[in-house]
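Heads up, the thing below is written out as structure tokens.
Every protein chain of the complex appears in place save one, which is left out.
Moving on to subunit A:
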Amino acid sequence: MGSSIRRTDLLALSNLRNDGRKPGEIRRMRVQLGPASNTASGDAVGGSALVEMGLTVAMATVRGPVACLRRSDELPDRAVVDVSVRAVPFAPTDRRVTNPNTDRRLIEAGHLLKRALEATILLRLYPKSRIEVRVVVLADDGGRLCAAINAASAALIDAGIPMRDVLSACSAGYAGGTTDTTLVDLNRREESPQQGKNAVCLPCAMLPQRGTLVLSQCEARLPDVRTLDRVLEAAMAGCRAVFDVLQAAVRERAAALMGLREGTGTIVDSFAGAKLAA
């Protein structure tokens, strides 16, 4: 027909990304604390959280500190973190059949998450015990690891497990070529290889109030060290934005539960899966 301008071209012309965000903008993020915490019967967990980052959804549950399964697993001076990251079969947008038990990328995400959590939780308070963190990726539109970290962090807060800081994670990338900009919180399209080249994607997790970086990982080739600095800086800015969302959700939840006890506020319960106005 008449115009041959595609939508993506239009976005690129106006300096926007393929989903209409500005380069330094994170996706719409929603955090729900305790979707599975206040359940009626024996399957209760210590804490739980559901995190949505754009179209990526991850849910985490935390149990603990409980006894280790095997005596040989326990450590005499601190707790061990037992992490598993799973994805539901319908999570990815592309139709690829993977076995969630043996998917290497999920196992790797689990290891990274474990490392990040070990740097955050005050493990020395619970010697000879185990803190169990289970993450399920319900929908995957890129930034799976970051969503998993944020969900785990929120669930740990919900469980009341002592932590150094509110662990928050965000990824950043680099659009080379003519644009030469850093992008924050990549979606699947931005993460995936373009024109045969691996896209730069640097997931990063930090303790925002301490200013400590606990995880950063990059597999693609960057043009130079200065670019790495820029990308890292962008990722950290993203983490801070994520932290603001997490913090607001945590405060809201705490205020709501305390309000309930004092007689104001709304009922937040999982039995109807909805908020009821009191």
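Before moving on, here are some points about what is shown:
Basically, a contact is a pair of C-beta atoms (placed from the backbone, for glycine too) under 8 Å apart; a residue touches a chain by one contact, two chains touch by 3 or more; residues count from 1.
Going forward, contacts and distances are computed from a predicted model.
Taking the options "Tubulin polyglutamylase complex subunit 1", "Ribosomal protein L19", "Barrier-to-autointegration factor" or "S1 motif domain-containing protein" in turn, only "S1 motif domain-containing protein" matches the UniProt protein name of the chain that is not displayed.
Considering the whole complex, the residue from A:15, A:179, A:194 or A:209 that touches the absent chain is A:209. Where subunit A meets the chain that is not shown, the touching residues are 34, 37-38, 40-47, 62-67, 122, 126-129, 157-166, 207-210, 247, 250-251, 253-255, 257-258, 260-263, 267-269, 271-272, 276, 278.
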